[in-house]
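I have placed the structure first, in the form of structure tokens, so that the comments after it can refer back to it.
One protein chain omitted, others in place.
Each chain gets a letter, A and B, in the order it is written, and its residues are counted from 1.
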Amino acid sequence: MATSEPALAKRFQPLSSYRSRPDDEPAYRLLPFNFARFDEQRYLLSNDAGEYYLLARTDLVAAVDGRLNPDSETYRDLRARHFLYDDHSDAALDLLALKVRTKHARIRDFTGLHIFVVTLRCDYSCPYCQVSRQSEDQSAYDMDEATALTALEYVFKSPSPTVKIEFQGGEPLLNFPLIRFIVERAERLNQAEKRDLAFVIASNLSFIDGEILDYCEAHGIGFSTSLDGPAHLHDANRPRPGRDGHRRTREGIRRVRERLGPDRVSALMTTTAASLAEPRAIIDEYIDAGFHSVFLRPLSPYGFAVKTRQTEKYDFERFLRFYREGMDYILALNRNGWPFVEHYSALMLTKLLSVQPTRYVDLQSPAGAAISALVYNYDGGVYASDEGRMLAEMGDETFRLGDVHKDSYEQILLNPTLHAVLEESLTYGAPECYQCAFQPFCGSDPVYHHATQGDWVGHKAFSAFCARTQQVTSYLIHKLEDEPADREILLDWVRP
Amino acid sequence: MQLRSRRSHFSGWPADARPGIYAVTTNPMLPAPVARQRLLLLDSSRDAPALAESPYRGLLLRSVFSEALPSRAIVLEPALGHLADGDIVRVDPQREELRVLFRPSAPQNSLLVTERCNSFCVMCSQPPRDVDDSALVDEIRRTIELIPRDTPTLGLTGGEPTLAGEGFFDLVRHACNYLPDTELHVLTNGRRFAEQALAARLGELHHPGLRLGIPLYSEQPDLHDFVVQARGAFDETVKGLLNLAAEGIRIELRVVIHRHTYGRLAELARFIARNLPFVEHVALMGLELIGFAKVNLGNLWMDPYDYGPQLAQAVRTLERGGVPAVIYNHQLCVVPESVRSRCVKSISDWKNDYLPECDDCALKAQCGGFFSSGLGLATHSAHIAPFRHSGLIA
Partner (left out) sequence: MPRDKRVPLSAIDKVSASRERIERVCLKAFALDTVKAVCYRFAAEGCQGLSVSDDGMSAEVRFRLASTVSAAEEQALVGRFHQDLLDQDLRKTVSERTELVRQLILANAFADTALVDRGHE
């Protein structure tokens, strides 16, 4: 490319004269990056801005030694991705600073997700659930209006331009009057606040009826439900008196769609030991239920999961096989003309391919605790995250920040434990993480490490959280770099 | 656009008459204070009002009836016969020159701020000249005052408009005051905005419809510097872009595709999506075969059909990064089908021309065709072919 023949007119300098450098200067300077062995042939480089690159170890060593040939495509690629710079331009320094800033922009927005636990009552008794109370008629476990009002004040103290209020439980529809109260109050407050306000009910959909659907339509409320797979899987995971959980869930999904439209209900699955053998069946179930995506999440190790020995049966390597099998199947679906997305992958792809910050609470550095989400429990307790609340139900109140009835907003957010957690959860400073090539795509999960290893940072060599990020990211990079057909599919999953 | 008539005939003007900028009108009944600022356009000298009474600055005549011409008359060459009401022209009676500066009927109007430039792009369509043309700023001020308020867009071009220094900011402010509803599209290389204070000054003007069109030819600093023939240009341009973005100024990024820039086009797109995602859109442009592009044709030209894959890849990469892409100056039949919808018919009506094979093309009306100036029709892709049934190439 671009060797001039015929030559440019006389007034113009050839390309070569723009490439020359004085001999006595260093040819280029390195910019900060981390690296790790990627496969038998290649190493993975990454930097704070989330740029990544694969290259052979010999090229890596040459680059570090200052011996990289400036006329090579490798040099050009590394320069364009800001792994090195030279005398032609130091704009890389400004661009890197800007990209790092953009990646962390969500911190300025502060808490956008506000979870209201309106009741602990539930009609199910799922073995891995940490919080629900079996009995359906104990209103001692319902949130009251006074608590809701104060919590709403705290919601709007956050400067976030988007506010998502998510109702959880137990089964939140069992306290629908309070949901109505909160929605209407929030809308009234928002007339002055003018935030982008959204509501979601995380529900098992057992109690959906026409009145509830009418209300949800009038106020633009969406639903998120749990669908673990076909009936035998779902009902084994989520026991309900009558053993009809799956049927009721499918029926609920159908009713919501029919009344509110196809996009107003989403589903999450929880992977249990039983799920691990059946990724295809689960995905087929999601397709049958009319969904265009699935979120292949590992099981969290808390609460009933520990009590019922789920974590012993549950093995990280098995989850990875499950994930790969699920992805193979999903990619094949796409290749055969049926668009279908895996959410966790889409999230990682967004981190790999853009600087736009993502909102997934569990993959943030510093941790998403309080910064991304706050949980207001039925009794007024405020927690830094959903898992933090679950841990409290098991007797560990580390992540309880305070009480809306006793503590001001400032007192809750200035909780010293919270600050200690946030400070320690910066991956820039954590052992292993600070030098990890996957750092830009990862985050902190202090609650997970606290539950599994007894400290907020954990020893990453023993961390399934760490292993999962590394493995999934490597898998995706391999697809992007080595498999063009799959690459095209995956690129479409990134939301700009 | 500027039509220069070398042969309009000026008659009855004072020997010391200075150049001036005036609007053209066909209305012979304008009140005197306004008429003094206007040139009255008439079909024939026979329609001319009696000279002693005419308050009009001058008379534009399409034809003459007799040898006797009214004073301050300009007999138009046939080429300027299409002059119309609302046009704005510059007349220089001493040089017998008439130049059209603005036409309400034109799809785009651009005003030349200066011919000087601090770059020297190898494919420049408006080759720079190192002249003192600072008088142009005042002329543009005057023109802006005459342009109708409902004009949708106005362009400022050069050379490099920011070389006019204070004059440049003056013009932006003037346009903001006189034409607040008009989009002002400034073509600039953005290099001077590497100085943050200048970007801040532009931001302080708060022009609501301001958009800068800034070229970036490669993500490789040395290659960009080569294309614009200026060391350090990439560095300045990128820093300028960041400073402008910090001021919230809208930016169109322009990429001209030729033999030097097609190879890493997809990489440039990736670079823009990751580093400059704030731009409003990216314009991927074909060579305009005049000026230096014509002079350097042998070195620069390649068949656009041959860089189709890179073009398609670049568009996909930009769009996936949330950056819209448009394609200018390409015939519809030479771009890949997957990106054909991004083509914008950008060659203005007066510059468009077509080949004989285009007569049968089902998409002719949507296609910009070829530049009629320069080598537009002589040098073109080897893959020009008409569409049948609006979709399939014959």
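Here, a residue touches a chain if its C-beta (ideal position, glycine included) is under 8 Å from a C-beta of that chain, and two chains touch if they have at least 3 such contacts.
Here the structure is a predicted model, which is why all the values come from computation and not from measurement.
Undergrad: Tell me which of A:Arg11, A:Arg37 or A:Arg243 is the one touching the absent chain.
TA: Looking across A:Arg11, A:Arg37 or A:Arg243, the contact with the absent chain belongs to A:Arg37.
Undergrad: Out of A:Leu93, A:Ala277 or A:Leu414, which touches the unshown chain?
TA: Checking each option in A:Leu93, A:Ala277 or A:Leu414, the one touching the absent chain turns out to be A:Leu93.
Undergrad: For the chain not shown, which residue from A:Ala105, A:Ala277, A:Leu414 or A:Ala485 touches it across the whole complex?
TA: A:Ala105
Undergrad: Mind listing the chain A residues that contact the chain we can't see here?
TA: On the side of chain A, residues 29-37, 39, 48, 60-61, 64, 93-94, 96-98, 100-102, 104-105, 108, 315, 317, 320, 431-432, 435, 459, 461-462, 467, 470-471, 474 touch the unshown chain.
The definition used in the following text is that only the chains that are shown with their structure count from here on.
Undergrad: In their complex, what parts of chain A are in touch with chain B?
TA: Against chain B, chain A makes touches at 1-2, 4-9, 11-15, 17-19, 49, 51, 76-77, 79-80, 86, 88-91, 94-95, 98-99, 353-356, 491-492, 494, 496.
Undergrad: Across the complex, what residues on chain B touch chain A?
TA: Residues in contact with chain A: 120, 122, 219-223, 225-226, 229, 231-232, 234-235, 238-239, 242, 259-260, 262-264, 267, 270-271, 273-275, 277, 292, 295-296, 298-299, 316, 320-323.
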